[in-house]
Structure formats: structure tokens, C-alpha cells
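Just one protein chain is left out here, and the rest sit where they should.
On to subunit A.
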Amino acid sequence: MSFNLEVTGFRLNLFFFFFLLNPDIFVTVNVLKFPTDFFIWSFFIVDFTFFFKFVLFYSVYVLCRWLVLAMAMLRFYIKKGTHKGLYRSIARTLKFFQTFALVEVGHCAIGIVRTSVIVTGVQVCSRIFMVWLVASSIRQIQNEESVILFLVVWTVTEITRYSYYTFKLLNHLPYFVKWARYNFFIVLYPLGVIGELLSIYAALPFVRRSGMYSMRLPNKYNVSFDYYYCLIIVMLSYIPCKETVCLEPTFKLLQTSFSCKTHLTHSKGSKLAVRMRSINKKVIGSISSISENYG
């Protein structure tokens, strides 16, 4: 029964994904998005007791959303031939997705994903900072190439990451997905950092001129804040912070995943006992490795 629900849920998610891909309904995708979300969420609520499947549904859901975003970006580029105005067209969707990622911090806090809350929190906050406080609020940089660069990098990273989780939880991990997860980040990570830093750098003159998000003396709270210098500090601390928060968990992932392989080769006893033991090991192994991967 539970296995059927899992497969049905997965099929339904795929169905909605292909449904949304249909070119004729792309125009109305913003309207359709919210009812779709509610429908998928009702699945989550029904299956909430089985944490294993909740993580699966969440992975599939996020994967579908990023694929939709990727399709939207590709379609815009094919239709218009230029990247100018691309950000504007996906801004609302992107803001919704990235803010929604706060839910992952909740996952860590409840304990169904065993990563530290702080690590996930910092990662999600840096994404939200880029989307809300840099790209969306400073209109003049939205046509810059660096913005498109980091958007593309995020999309590819998230798609590989969540497809890896999804396939791993379904125990059918194609070699290509695993290879992508371990190797793409070598190229994508520096590209992403470059894209984000260049975007902030491009935004600096506009921030200085408009004096946005800044507070000057004198005021009754006796405090001042200069967004321009704040951005400069963010740029300077970007690489050390990213190094500790993103790179180290990824390196840990590589180390532990390679060592996990040896566990599953030895088993004794009757055929049924062997099967039960291997299923148990896989379930527990998936949950614990997911927790490492989520960092």
C-alpha cells in the first residue's frame, strides 16, 4: 500500500511536470502554479507520517520546480534571442522558489534531515539575499550577464542535486546523475561565486547613487547603516564564508559516500533475511546519506 502511494505520488509529480511543460499553457503557468502547488502539498500532508517519503516528495517537488524554471528561461531565450528582460520574466517565480527553500531549514530543525540548522540556514539566507536584496531590488543590474550566469549555475546545480536525492531515495541511481553530482560542482561552484560577486560589484554604483537601504545620522535611534559598505563587506567575506559553509560539507559528502560502498557487500542467512537486511540497510543508508547530502 505505502509503496503504491510512493509510486503514484512520483507519477503524479511527473505528470504535473509534463503538464506544465506544454507550450500552450506556459502563458497561464503563473495562474496554474498555485493550485498545482496545493495539490502536491496535499500529498505531503497525507504522507507526513513517513519521513522517508516526505523527503522524497519534497525532492521531487523541488526538482520539478527548478525544471520548470529552466524551461521558462530556455523558452524566453529561444523566443527573444537575448538575455535582456529574462530576469524580469522569471523574477516572481524565482522569488517564490528561493523563499520557499526556508522550509529546508525547518526540516533540519525538526530532525527529518540530519544536517545542521546553521549550515542550511546560511546557505538559504545567502540565496535569499542575492534574490531579494541584490537582483530584485536593484533594477539596473537585471540585464547584466553576471545575473544570468548565476541563475543558470543555480538552476543546473539544483537540478543535479535534487535529481540525485530523488533517485537515491528511490534506489535507482543512474551513474550519470551520480557523476554529475560529484563533478559538476567543480565547475559550477566557482562560476556561481564569480556570477554573484560580479552582480554585487555591478550594483555598487547604483546603490551609492540612490542611497537605498541606508540610514544616516542624526536620528532618534542614534544608529547609521550604509548599504554600500555593507555590500563591500559581503563581497570581501564571500569566499571565506562560502568555503566553510558550502565546500566543506561537499567534501565530507565525497569522502563518506565512497566509504559507504563496502558495507553492503557482506550478508549471511536465509534469502528472506538477506533481503530484509539489505532493504533495511538501504533505507537507513539513504536517510543518513541524505542528511549528509543536504549540506
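The rule we apply is simple: a residue touches a chain if its C-beta (ideal position, glycine included) is under 8 Å from a C-beta of that chain, and two chains touch if they have at least 3 such contacts; residues count from 1.
The rule is simple: contacts and distances are computed from a predicted model.
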item	value
Hidden subunit of the complex - UniProt protein name among "SAGA-associated factor 11", "Cell cycle checkpoint protein RAD1", "NADH-ubiquinone oxidoreductase 14.8 kDa subunit" or "Very-long-chain enoyl-CoA reductase"	"Very-long-chain enoyl-CoA reductase"
Touch criterion as defined above, residue of A:Lys79, A:His172 or A:Lys220 at the omitted chain	A:Lys220
Where the unshown chain meets subunit A, residue by residue	217-224
